[in-house]
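Missing here: one protein chain of the complex. Every other protein chain is in place.
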Amino acid sequence: MNPKIEARSLSKTYVSARTGDKVEALRDVSFSVLPHEFVSIVGPSGCGKSTLLALAAGFALPTSGEVLADGVTITGPDPRRGVMFQDYALFPWRTVLGNVEFGPFARGAGVEERQAIARRYIAMVGLDGFEQRYPHELSGGMRQRCALARLLANEPEVLLMDEPLAAVDLQTRNILQDELLRLWGDDGEPAQRRAVLFVTHGIDEAVHLSDRVIVLGRRPGMIKEIVAIDLPRPRRAVRNSAAAGAHVEHIWSLIRDEAARAIVEETV
Amino acid sequence: MKVRAASLPAGHIDRKGKAIRWSLFRRLEFLFALAAVGAIWQLVSVAVGNKTLVPPPLLVIEAWLGLWRSDLPTDILASLVHLGIGYTLGTLTGLVLAILAARFIVVEAIVDPLVEVLRPIGAIAWIPLAILMFGISRSVPIFLIFYASIFPIFINTLAGVKQVDQQLVRAGQMLGASPRIVVMHVVVPAALPFVIAGARLSLGVAWMAMVAAELTGADSGLGWRLFWYQEFFAMDKVMAVILTIGVLGYVFDTLLRRLQARITRWSPESALSDP
Partner (left out) sequence: MTDAQRRWIPLLFFGSVVLAWEAAVRASGQSALASAVVPSPAGVAIAAARTISDGTLAAATAGSLFRVLLGFTIGAVLGIPLGLLMGFVQPLNRAFGPIVDSLRSIAPIAWIPMALLWLGIRGNAAVFIVTYAAFFPFVVNAVQGARLIDRNLVNAARALGARPALIVRSVILPSALPAILTGARISMAFAWGSIIAAELAMGIKVTSGGSGAVGLGQLMVSTLYIRRDVNALVLYMVVIGVIALIIDFGMRRLQRTLTPWRQP
């Protein structure tokens, strides 16, 4: 199977506009995401997870190396690679309906068509009845669902998600994780699932959701290990099994020291 | 999985009734305060005894009503014409400059310092030069108003465009929006609260500039009329014009404030204000 997303020797160095200092965010990162795979990226603060996602999304270009989608080099954002942002990036001046229909609208769909598409996905994420609400009237979990619906309404081939569940409380987080799995097709046929690249701080979250976990180290960001999670699907039913715990422990042992150092070294 | 409609506030309908009662209450309080001020005014006027020095409220109201039949409509119209032309041209100029400055960094590098240098001088300091250039005429207030209006809207629009969250722009891009759609449907709505705040501030300075310019360098308008009546020592008419200026200014600001509230309905954030 050809990979959906492929990173080859990806490196990214930032240059501060003011001071001219160089920061090496990523060095020589290579991995691939297969068409129906759920892949997570974890690592301590400052390991370049979000930079990696930005490169995959096309928001930034690598300093060296390349990242490919379906074998073609990525040069910019594209609706086939939908992005879920950490603070949802919902358009505050548009209602839920207005947000979800934005993708079809941007691509020229007529009013009736895009509203029908939007309503379908709003119902799918469980927000029906809230179409006319503005984002500031919604709770965190509801905003997340809205962002997800907006994303899915474009029917992307790949989902790129940057710590989407970071801003909600733990109980909501667990519920939303299972929601995500359901929408993704956790309990269905593998061929129905889309490729997902998921950045998170939560190791247990990564293990619960993914088929494989990429573990990054920091300064510079390099791959420590890619862990295959062989837990059976559907995963929604089972949480905190012994096998899952073993994976979590293993990954944690890889990054524990660096995470401790990050607490002291990282500034806001 | 259905989500319960838990966010509909309890007693939703009752809230509306409460809101109506509250605004009525506040209007009564305002009328009471108004009456109190009127009473104090009357007392002062009686105490001073000189109707020219401190015209009593009733005399002023009488004068005001009488003015409606003579000069007031003409003066109001003249002032509104000054304001209309100056403010419209000024805000348009400020908007265009801000958009160019946001788009082209060279423009910003030149215009921004220019604004920083000219703003402290203030529109009023331009009056003598304006009189020299145009003579005593309606061009003086129009020019002053035009000049004064440019600054607040320029500063606020530029800031508004710059503070547009880049994540929103990226969200638009990844949803497939072309650059044109990103500008028109992401940048513009995101910057709009700041633009309208700037328009409101511009109106404030424009109003001040109008009064000052008409007072000193024009031959028409409410400001000019103030000194006209003063020369006849018709202080009741002077007060009437002063009140008219105050009320009109308040009305315009309220209109823009309402517009501002409607446009920023969706956002709990507030925009830049001066200073």
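When the chains are written out, they are named A and B in that same order, and each has its own residue count from 1.
As a convention for this text, a residue touches a chain if its C-beta (ideal position, glycine included) is under 8 Å from a C-beta of that chain, and two chains touch if they have at least 3 such contacts.
For clarity, every value in this text was computed on a predicted model and none was experimentally measured.
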Residue, one of B:Leu67, B:Ile127 or B:Leu168, that touches the chain absent here: B:Ile127
Considering the entire assembly, which residues of chain B contact the chain that has been omitted? 26, 29-30, 32-34, 36-37, 52-53, 105-106, 109-110, 112-114, 117-118, 120-122, 124-129, 131-132, 207-208, 211-212, 215-217, 223, 226-227, 229-230, 233, 235, 238-239, 241-243, 245-247, 249-250, 253, 275
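Heads up, the rule we're going with is that only the chains that are shown with their structure count from here on.
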Centroid from C-alpha atoms only, then distance chain A to chain B, rounded to Å. What do you get? 46
Touching chain B in the complex: which residues of chain A? 57-59, 76-79, 81-83, 85, 87, 89-94, 102-103, 106-107, 126-130, 133-139, 142, 150, 154, 179
Touching chain A in the complex, chain B uses residues 1-3, 5, 7, 165, 167-168, 170-178, 181, 185-186, 189-190, 192, 265-268
